[in-house]
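With one protein chain removed, the remaining protein chains of the complex are shown where they sit.
Note that the chains are named A and B in the order they appear, and that numbering of residues resets to 1 at the start of each chain.
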Amino acid sequence: MDTQILYNIFHQDAFGLNIAIYFYLTGLSAGSFILSTLAYSFGMDQYKSIGKVGVVLATVLLVIAPFFLLIHIGMPHRAWHLFVYLNMASPITWGSFLLVLYPINCIIYGYFMFKGHIKLTRIFGLIGIPLAISVHGYTGFILAFGKARALWNTAIMPILFLASAIVSGIALMILVCIIKDRFFSKEKKINQELILNLGKLLAWMIVFDLFLVGSDLIVLAISHSDAQAAAHLILSGKFSILFLLVENLLGKILPFILLAVPGFRRLTTVIIASILVIFGIFFMRYIVVVGGEFLPLL
Amino acid sequence: MSKRKMSRRKFMKTGLVWVTGTAAGFSTIQSGTDYKKITAVSRTSLKPLRAIPTTCEQCPAGCGVIAYLDGERLVQILGNPNHPNNHGSICAKGLAGINLVNDPERLLFPMKRLGSRGDGQWKRITWDEVYSTLEKRINEMLQKNRTSEFVVDFGYEDPLLDRFTAALGLTHIIDRPTLKNLNHDTAFTSMIGSPSLIEDIGRSRTILNFGANPYANHDHFLGLAQRLVLAQVEKGARLVTFDVRMSETAAKSDTWYPIKAGTDSIVALAMAKVIVEKGLADNSFLNQKTNFSLSKLKDHLSRFTLKAAEKESNIKAADIEHLAVEFATLKPSIAIIGGGISDQKNGFQNVRSIALLNWLIGNLEKEGGLFFPRLPGKNQQTANPLYKLRPKQRKNFKELEESSTRINTYFAYLSNPAYSNPDCESTKTFLKDEKKVPFLVVMDTHFTETAMVADMVLPAATYLEGWGLCCAPPLDMFPILNLRQPVVSLLSTAEVLRSPAFEVGKLLEPSFQPKGEAKEVGNFCLELSRRIGGKTVKALPFKDTKDYVSKVFSSIPNLKKQKDFNNLKSDGFWVDTSLKKYNQSSTSSIPPIQAQKVEIYSNKLKQNNHSPLPEYQSIAKHEKKKGDEFILTTFKSNLSARGTANSKWTQEILHENRLWINKDVANRLGIKNGNRVRISSPVGSLTVRVLVTNRIHPNSVALAEGFGHTAVGNIAKAKRFKSYDRDTNLLWWDKKGNGVNPNEIIERKIDPIGGGPCLKDTVVRIEKI
Partner (left out) sequence: MLIDLRKCIGCNTCAVVCKSENDVPLGVWRSWVKRVEKGKYPHSKEYFLPIVCNNCENPICVTVCPVNASIKRPDGIVYIDPHRCIGCRYCMAACPYGVRYINPIKKIAEKCYWCFHRVDAGLKPACVLACLAGAIMFGDLNNPKSDISKALAKNAIQVIKPEIGTEPHTFYIGLDIEAVEAIKIEEEK
C-alpha cells in the first residue's frame, strides 16, 4: 500500500548519549568488580594481582558514572527527591540505592583488601557480587521497562547487559594491568601469563555475549511488527553499520579471532583485541539506547 | 444586474444596509438567563479568568469568541458557547489572535522612511506629524478637486474608513477581499440580485461541492464546517467533492472526484442535462420563479453530453449521470461553490453553471438549500441614516496599474498587496516607483512587504483592541449582530513607560509590555477628518469608535427594545429573533426577488455580447498546455489567515508549502519526494521542494498560499530570535525555511466577464534541479 506521513511531530529523545555513557561506565565498573572478586572471594589465585586494580577501577568508574545522570536530568538539584519520594516499582529507585550501596561496599571491600584482611575482603567481595550484578542489571531493567521499544523490551536485556559488562570489564582490566605492570610496578614487567589467561576468559565471554545478541536478534526478527522494524533498523537500516561492522565485527568477532586462534595469541594481539572490545561495547550501549528510541512510537 | 449590488463582506461588516422582508414574530432563541456560563480558570491560581466576549476577525466567518485575561494579559481565546454560529468552538486561526496581540515584533509607533524607498531605514515620528502630513496632502487634493488621486486599499472593511473615503468623494477603492470573490459575486448578482447566499448545509442530504474547502477555509468557515460534520456523521448526508487536489473536505467526502482544472462547469451542465431530460427538475419553481422555461433550457443543455463532459473533465460519464440523479432525487440537495471554480478565467460562467444546478431543483429559500442572508434590524436603510454610503467604484490593482490614473497618495490598511497580489513583484515595483505612487502610507500591525516600500507606516490596532459592530453570516437564518470590543487596551507608551506600575509589571510578567501607539483605523479617520474639517467632519460626527458603535446600536429599533448596550457588551452579540427563520411552504417573501425572478437568462450579458446562459468556456491556455506544463492551483491552508503570518502557534505546525505533484507524473519526470524543482511561469520562477502525492490530478500542481514572507516578522521568516517571549528562541524550523510565495509566479489576469482575478489557472513549467 502506498502510505506516507504528511504531518507528524518531532519527538524528543528520552535518553540519548549521556545515558549510553552512564550505562557503559556502570558496565565497566561491574565487570571490573566481578573480576576482582575472582581471587579474593573465589580463591582463583592466578587472578590475585588484578584484585586491587579491579576494585579501584570499579569504585572510580562508579563515582564518575552518576555525573552523567546528573547532566542528563533536567532538575539535578532535585536529585534528593530520589531518596525521599520512593517508588519501589521503578528501576531507577532501585538504582538510587544501588548507586549508594555499591560504591560504599566497594570502598569497604577495597579497604580490607589493601589492609590484607583476607576474610573480611572475602565477605565484602561476596556481598559486592550481587550488588555489582544489580547495579548493572538494573540498567538493563530500565530499558526493559520501555514497553513499546522493541529493542529494549526483552527479558534478555539485563543478562545481555551483564554479559557485555563483563566483556568490557575484562578488556579494561587487561589494559589497566598492562599499564600498571609496565609503568607503575617495581619490576616494570608485564605478567604475560595473567594477560593471556584473561584473554582466554575474554574470548569465552565474547562467545557468550554473541550468543545472547544472536538469540535476541533471532527473536526480534520473527516477532511482532515493531520488533521486526527494530531488527531491520540494526541489520539493514540506519544503525546497521554501527551494529554489524563496529559493534560486532570489529568489537567482538575480530577480537575473538585474535584471542582464540592459537597462532595469534600474543601480548600485542590481546592488547589490540581489548581495545577493540572496549570500543565495541561502547557502541553496543549507544546502539541499544539511541537506536532503541530511534523509531518514533506514533 | 440588480441595482442593489453589494459586496458580501459588506453585508457582514458594515452590513445592515439591506431591507429584509416583512417580519413575523417567530422566536426560539432566548437571551439572558439560560445562557451557558462563560468561564475559564487560570492554570496556576485556579481562579476564574476575566472574560470579555467579542468577535473574531481573523477570517470573515464572524465567530463569537471570549477573550480571557489574567490580570491585563490576554491568555486564552475560546469560542462563545452562546453564539449561534460557532456554539463555543473556535479555530486555530482564531486562537492565534493571542499571538497577534502579544507579538513581540508588532509595529508600535508611527514611522517615517529615511533614505530611499525600501532601504529599510526608519525614524519614529509622532502621530501629530502623521496627521499634519496627510491633512496637507488631502486638503491639496480637495482644493484641486482631485480626491480621486487618493487610493484606499483595504483588506478588511471598516465603517469609519468607509465613511471617511465616501465623504472625500473618492473613486479609487481597492476592496481586496471582494475582488477575490468578484466572479462569484457578480455571477450571483446577475442571477438573483444578491452577491452571495447562505448554505443551509446542516439540513442537506446530498451535497455536491465544486471547488470549495469548507473543512479548511471558507467565508463562513467554522459554523459551516460544524453543520456539515453533523449533517454527514449524524444525519448521514452524502458529500461529494470535485477538486483538482484532495482538500481536507475531499478527504472527508464520500467520494472525491479529481477533476481537470477549470472544467467544473461542463460537469455541472451535463448534470443539468441529465436532470432535465429525466424529468427530475422542479418544474413549478422553474416556471414561476425563474425567467427561463424548461423546454428552452433543454435546448440549451443539449450540447453538454455526458461524453463531452467526460472527455473534458476526466470524470466518468456514468458517475456524472448517477450523481445528477442522486442530486435531483435524494433531496434536500445543495451544490456549493468555492474559490476553486470562481478564481479562474472562466470563473463567472462556472459559478452560473453550478448555481443552475440549484435552480433546477428549486433550491432557493428551501430547507437544506440556499437562503438569502438575513440582516438584523428591520428596514435599516430607511431607519438608519448612518448606513447611507455613497456608491464607490471598485478597482482592482491591474486596472489601476494599467490605467493612466494619477495617484497622489496610496493608503493601504490591513492589506498587503506587495505580497498578496498575483504577480506581486510587479505590484511591489509599481508601489516603489515614486513617479507612479508619490506617497505610500501603510497602516498595519506589522512591517509587511508593502510597508517595507512605504513612505510612512502607521501602527494599527488589532481586532482585539477596538470597537466594532458587524453582521455575522446568518447560518441558521436568524440575523446576527456581533459586537467587537477591546479586550486589551492600547496604552500609550509615554504614559505607561513612566508609570512605576509598568516597571513592576515587567519584573513580574515579562510579556507585560506597552502596546505602544497603535490606533484603531476608525479613530485615525475621525482625528484626520477633524483636522481636515469641512464636509468630512460632518460625515463623521462621532467622538470615537465606541461612540460610533453605541450610536449604531441605538439606531436599530428591535435591538434597543431587547437589550441595552451593557447587555450587548456582556453577551457579545445579538440575534434578531423578530425575523422569520425560513418559510418552508412558500418562496413568496424572498427579499430581493420579490418582484423579479431568478435570471437564468441574462439580458444584460446578452447586451454585452456574452453568453446569456450558463456556459462552459474552456480555458485556452490550458488547451495549449504541453507535457511538461501544469496548471498551478493555489489554496488556503486551514492554519493561515490574514493575521497569522507571524503567529508562532500556527507557523509551528505549518511553515513550508511544498509543491504537490502527482506521483505517477513525478515518477515519469524522475522527481522524488523532497526534491527541489524550479517552477516557472511567464512572470517568474521559484524553487520549491515537492510533495509527491497520490492526491492530485496529474494535470495540476498545487501550492498553498500564505508562505514565503520576506517581511512581517522573524517568525514569518522562520528565523529564531531573542525576545521577552522565550518561545521565539525555541523556533526550531529555522533550517527548513518558510516556503515560497506563489504570487511571485501567478499571472495577473482577470475573467473578462466577472472581473475577478485568476488565482488558480496559471500554466507553469517544472524542471528538476
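The rule is short, and it goes like this: a contact is a pair of C-beta atoms (placed from the backbone, for glycine too) under 8 Å apart; a residue touches a chain by one contact, two chains touch by 3 or more.
This structure is a prediction, so every number in the text was calculated from the model and none was measured.
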Open item on the list: What shown chains come into contact with the chain that's not displayed?
Closed with: A, B
- [ ] Using the definition of touch stated at the top, determine which of B:I77, B:I600 or B:I753 touches the missing chain.
- [x] B:I77
Task: Residue among A:S49, A:T93, A:N197 or A:S215 that touches the chain left out of view - done: A:T93
Task: Residue among B:E135, B:E248, B:E399 or B:D547 that touches the chain left out of view - done: B:E248
Open item on the list: Considering the complete complex, identify which of B:F109, B:Y131, B:F565 or B:W649 is in touch with the unshown chain.
Closed with: B:W649
Task: Residues of chain B (touch criterion as defined above) contacting the omitted chain - done: 39-43, 46, 48, 75-79, 81, 86, 88-92, 95-96, 98, 215-216, 222, 225-226, 229-230, 232-233, 246, 248-249, 251-252, 256, 258, 638-639, 648-650, 652-653, 662-664, 693-696, 698, 726-727, 730-732, 735
Open item on the list: Touching residues of chain A against the unshown chain: what are they?
Closed with: 1-12, 14-15, 69, 72-76, 78-79, 81-82, 84-87, 89-93, 95-96, 142-143, 145-149, 224-225, 229, 238, 293-298
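Quick note on the criterion: only the chains that are shown with their structure count from here on.
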TODO: Would you tell me which residues of chain A are touching chain B in their complex?
DONE: 2, 4, 6-7, 10
- [ ] Over in the complex, which chain B residues touch chain A? Could you list them?
- [x] 653, 663, 673, 691, 693-694, 732
